[in-house]
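Please see the structure below; I have some questions.
Note that one protein chain is taken out, while the other chains of the complex remain in position.
Chain nomenclature is as follows: A, B and C, assigned in order of appearance, with residue numbering initiated at 1 for each chain independently.
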């Protein structure tokens, strides 16, 4: 029935690339030693883990001792924010944005409950944060600024370089949730003056369930979990060795191809945006230029996102509506609300996220299937007829 | 040079069994969808995740809705203890033992800093906790009792059934760190009346970096991490899908062979204990009968554990000294101190932990290599000559 | 997520459209999820002779709308008055818990249409 399967949900997760998988493979059943073990078998695994740490560090301009492996982007965000908050003798002030991922936003809400104050900065209609607003929001006891490198839903890139400079100027810690950017765009922790940076392997063709937190030398946190002395006690527990090996390799590969991949994916992205816009009453959400190479987020007016998704799904096209994480919710996403979309437009939003493996043919296939889908749903819609 | 490689460190970690690995394999690069995604590709993965949850639940007599996947035993312990503590309006009292894993012990120390009171129960010379002591320790505001099912260093099994009954009688929550027992011995959450139970896949021939927390229906915690709505918000973040699939399968396989494996491994264990004891001045640590099927923990008098390990290592025999996690420490382990070993005896302790794949030949090989190793080190030891 | 029956109705919804000569129109909207529905009925001898719908909404909302029109067509007004959202969900082979409220939409629109019809009769 389906002539083609087109995965355009790379913002949600990505496949492990074959060469990455091959690299991880021996660590399941052959080199399975515990890296904390004293014996030769454990020491060999320890070496591989440290090799992966070096690769990860190199990819973002960090030192290996500044990389702590975690279970993913969510954990990295939680450790950075709650860890710095816990370190304080008394509650303080946090600056973040209103369009962060829930793994930042909800931690901040929780910090508020614990007595901290949080400023959630607004964004413009493209989803951009104004660095000046960050500067103005700084208070005497502001201890951390957490601004994402790029938004996962609408793909808008943030001026993290400027924000990092402000953080340094005022002596405030700077954390960036770079889960959507690492492996997609060049990024250097020194250039952006990050004290903390979160990344997650499954967003750059590495395995799920493994991430890393960059924590600048000298930065201090009070870890959330207690246990063994792994990962400098920042993240205790037997290391997810195959995951770590996979993360290191995936990042090495991704970074080595970054400029080539970027221009290829951007070309596909723009072709898709153009084709969808031609349908009429389709609006692009997010910034027209300052956006992730693979992100296409559009609102189909008069119809609802889930119906659109289901219809594409039936044609073998896999996309998402808002972020996968919030799919359980009925409310339109906080990001689409923050950029000022009305309820109906927000509800009609669909994200196509392109990545490694997508081709021109994939885009053409989507553009071939889109018109009848949109037409059919609009024909059923009372708001379309009443327009 | 080495005629054989003998891995006897299954207490630290185990290899992923081939059939488990094969089962996980498609979820890296083929069925890589995000289980939270709406599309068919994500829904298929969701199904597999729920299948794994059912398997995990079935293995310990739980309902699937009572299983929450985590990143390992450490995280499960942290969530159970800190999560129940955070739920309280004011500090309370916790009962645990002095021989818990650091992932319980150190959380408890941290809870003390936050105003809670903790009773660390002593153990007898075999490492057993007295259920009566648990009962006596209960105070008005005791909110949780956390006692491990078996100790990871000396292998002693705890009377968790009795302790669970006491917890129920007094209306106190009961958590058991069953990381060393799940998959090795029959265990049912109903029989032991557990409200929380921690398990970790890499201890039963599943992958590293994945574990589960059983949380009884109705039990409530305040989760540590915030983010997406995965795992009932107990543990947000994109699911480690291959890990979850591997955990479910590994546990299913382990439980299906449990009685067969148990008697095989116990036979090997007893043969090893007997053979090592015959060397003279070798003491068995832990309980002679109530112990994990695969655990052999002995102290070689007059010589130091690390030297013994290194010597075995050179013969291709991989064992450990105390727990892998605390290998960074110079102090003798808290467990060996708790059972009353003097400094020197504690320092001479070595753990051989047998598991899937070990054979009679492996045991014979260890018993062949042990005498010259022990003899050589003793010949160098001033304390041996002064005895 | 959705049953086969839901998907079947979503893909091939029955009775989509408007009725120019409708005897009554029902309208409803969910503030929560933004879904809206418009229901047209044609009544003859106290029986719902024809029915059509327009729906803006998710898969569950569209399928519920379609299902409802099938259930109602040919029924007497009295019979139609008894149909509630649970009946619609049941006929569809169940809906995911968080989507249950979407079947409200269809049942509510029906009740609205029937009420409007009565009002018109009385005036």
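Just so it is clear, contacts are C-beta pairs under 8 Å (C-beta built on N, C-alpha and C of every residue); 3 or more make two chains touch, one makes a residue touch a chain.
None of the values given here were measured: they were computed from a predicted structure.
Colleague: Looking at B:40, B:314 or B:367, which makes contact with the chain not pictured?
Modeller: Touches the omitted chain: B:314.
Colleague: Which listed residue, B:98, B:191, B:267 or B:381, touches the chain dropped from view?
Modeller: Candidates B:98, B:191, B:267 or B:381; residue touching the omitted chain: B:381.
Colleague: Which one, B:175, B:249, B:347 or B:369, makes contact with the chain that was left out?
Modeller: Counting the whole complex, the residue in contact with the absent chain is B:347.
Colleague: Please identify, in ascending order, the residues of chain B that touch the omitted chain?
Modeller: Residue positions of chain B that touch the missing chain: 302-307, 310, 314, 328, 330-332, 343-344, 346-347, 379-385.
The rule is short, and it goes like this: only the chains that are shown with their structure count from here on.
Colleague: Just the number, please: Cα centre separation of chain A and chain C in whole Å.
Modeller: That gives a centre separation of 40 Å.
Colleague: Cα centroid separation between chain B and chain C, in whole Å?
Modeller: Comparing mean C-alpha positions, chain C is 56 Å from chain B.
Colleague: Would you please write down the residue numbers of chain C that are in contact with two or more other chains?
Modeller: Nothing qualifies.
Colleague: Can you list the chain A residues in contact with two or more other chains?
Modeller: Answer for chain A, listing residues that touch two or more other chains: 306, 310, 328.
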